[in-house]
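Removed: one protein chain of the complex. Kept in place: all other protein chains.
Read from first to last, the chains carry the letters A and B; within each, the first residue is number 1.
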Amino acid sequence: METKHKYLTNTWYVAALSTEVDGEALFKRTLLETPVLIYRKADGTPVAMRDRCPHRFVPLSMGTRDGDQVVCPYHGLTFDCSGKCTRNPHGNQAIPAAAKVRSYPLLERHGFIWIWMGDAPADESALPDFGTLDVGHENGIAHTYMKWPCYYELITDNVMDLSHVDHVHGEIITTRGQLSPMVPKLEEENGQVAVQWNWSQTPPMLIFNDFLPEPGVAARHFVRVTWSAPTNLQLTIGATQDDDAPLDYEHTVGQYDLHACTPEDADNTHYFFATRRNHIEEDAEFNKMKIEAMHNAFADEDGPILKAVHQTMETTDFFSLGPVLISSDLGPVRVRRLLAQMIEREQAAKTTAAGQPATA
Amino acid sequence: METKHKYLTNTWYVAALSTEVDGEALFKRTLLETPVLIYRKADGTPVAMRDRCPHRFVPLSMGTRDGDQVVCPYHGLTFDCSGKCTRNPHGNQAIPAAAKVRSYPLLERHGFIWIWMGDAPADESALPDFGTLDVGHENGIAHTYMKWPCYYELITDNVMDLSHVDHVHGEIITTRGQLSPMVPKLEEENGQVAVQWNWSQTPPMLIFNDFLPEPGVAARHFVRVTWSAPTNLQLTIGATQDDDAPLDYEHTVGQYDLHACTPEDADNTHYFFATRRNHIEEDAEFNKMKIEAMHNAFADEDGPILKAVHQTMETTDFFSLGPVLISSDLGPVRVRRLLAQMIEREQAAKTTAAGQPATA
Partner (left out) sequence: METKHKYLTNTWYVAALSTEVDGEALFKRTLLETPVLIYRKADGTPVAMRDRCPHRFVPLSMGTRDGDQVVCPYHGLTFDCSGKCTRNPHGNQAIPAAAKVRSYPLLERHGFIWIWMGDAPADESALPDFGTLDVGHENGIAHTYMKWPCYYELITDNVMDLSHVDHVHGEIITTRGQLSPMVPKLEEENGQVAVQWNWSQTPPMLIFNDFLPEPGVAARHFVRVTWSAPTNLQLTIGATQDDDAPLDYEHTVGQYDLHACTPEDADNTHYFFATRRNHIEEDAEFNKMKIEAMHNAFADEDGPILKAVHQTMETTDFFSLGPVLISSDLGPVRVRRLLAQMIEREQAAKTTAAGQPATA
């Protein structure tokens, strides 16, 4: 896969919400600068392939279904789920050996369809375990998606550095200024980077206040964000009024979220989001309100800032601009360095594989 | 003429429909990346020149007519039909020797205005004979134009390979699947490339069925497309129920069409089209319906595919993408190779003429 920009490719990205790929439809989305066709087989399994007929480069997503196969709208070449051409209606109807579309391994997990776009064999075990999303009532989880006009690392930065919360966001998740003065605790393990803030506040964060035993009374809070490559940001946040309770999802009134970003290209990002909560789980109305509020908080508050930052930077190379760093950058900077190393390593391996010096 | 992209220039392109250049109006169109002004002299003869005053580079099409001359709207410099400056109202009113606009030879034929934009002397004999368009009742011919956002060679490919008909188009010109399995007969003579398909079908093609002696009964059909440089595609199609009739325009119920493409630039094409028929020639209403149907067939059916192909390719260099070719590509591929050779030869001659090695 040749792209103008360099991305980590031997990894899982979210390609779509499970609900976006529906029925017989041919769904298309550009991921890592590559147009991809996704559809579900009759048995519901999603499949993905490059959205480009190898004959005359028509997007196959403009075509039609023939059972589990897809038919090019221009000359009727037909491809099976693996991207193999199975029918050529022309001339002697022989199928050229090269008539193959690149297909991409998919996994469907946690309400997302994940795609592996690299050249190395897809490795299921490389997808981190976000199983907590699946535990609980169906009205206790919600998903959303938006495409945003900024480089994906700006969104990673934003979630890894929650010190912006009191500056950017409104009353509903205010920490009463507690987050900014804290230097988050950074932990790194198995290629994952976690930052955690613990604090007390009165009244408790408004998203939890009503679900605590004593609304309005001081509560201990925590928020922990764990990054895993390429752009998975697992955020857990909760509050408790029990002095002995551990600060984790099980022992607090809290929520377990996943933010996942997939670059469309260097200027646009597919931003996927899921939130699971452990309180009033069965309330469908509340669930709907909650995901809308979280969607709009980004669209109206962080989002416009990140869009403006992207335009102002005029580059994706953050460090080349000589940013003035502060303590809250600890997490995002560590993640940027790690991801850059991983991409560099992958590119070097490609170059070596291609018979060129790795240190070109 | 310097252009970003390389085109064949010592050749005739359609610049406009005859009806587009009307009365006193100053008509402008960008051809081969070059803005061109076209207008008719008082005697009706069309003239063309670069749409750029040599003084301060104002488009002369923004100016006014002074008889057969054109007056620049900025400082009143006046140019005759040959592009020579004939009036400078400034200072001592001397006309600078260099005050010339490049003019372009035109031919008006078959309802089109043809332009020669190359540096070699214009050669009338280089325009193929499409005289059949001119024979018959005035209601037996119709013209149309559309600008399309794709590279011009994609349109050439499309017309040279009619195997797409049954896959892309609707009931009205269906061949009942006959075209795809055939390998067209390819003939090459005098720099022209022709492909021809002959077949029988029942019922006959719907555009001819009602005009045949026995509607609904089997008829022999043919379609022949002849390419000549740079992008003239002369298509004749017809049907007959006379077993002894030759398969040509004179001996069938048929039509004689010309498709001609002129690049605006590497991303946009001026697509000109004429159709002449040998049946119900006097019916103006049918004539109008017919050209609209053909215009819309492209705009609604092939056109969206070619636009998507252009965007997906992200290059004009078809072969660089390693296309998987099939039997129906015989014609288009031969044409692409021939045209590429002609452009290469022309570029080499230019380089030699400029005193640089031809093999730079």
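A few comments on the model shown:
The definition used in the following text is that contacts are C-beta pairs under 8 Å (C-beta built on N, C-alpha and C of every residue); 3 or more make two chains touch, one makes a residue touch a chain.
Source: prediction; values computed, not measured.
Residue in contact with the omitted chain (choice from A:H164, A:H251, A:R334 or A:K350): A:H164.
When the full complex is taken into account, the listed residue touching the unshown chain is A:S180, out of A:T86, A:T144 or A:S180. From the set B:M62, B:L107, B:V183 or B:A245, the residue in touch with the chain omitted from the display is B:M62, counting the whole complex.
The missing chain, though absent from the display, is touched by one residue of A:A120, A:M313 or A:A349; that residue is A:M313.
Although one chain is not displayed, subunit B still touches it through residues 35, 51-52, 54-59, 62, 72-77, 85, 88-93, 96, 98-99.
Against the chain not shown here, subunit A presents residues 157, 163-164, 166-168, 177, 180-183, 304-305, 308-309, 312-313, 321-328.
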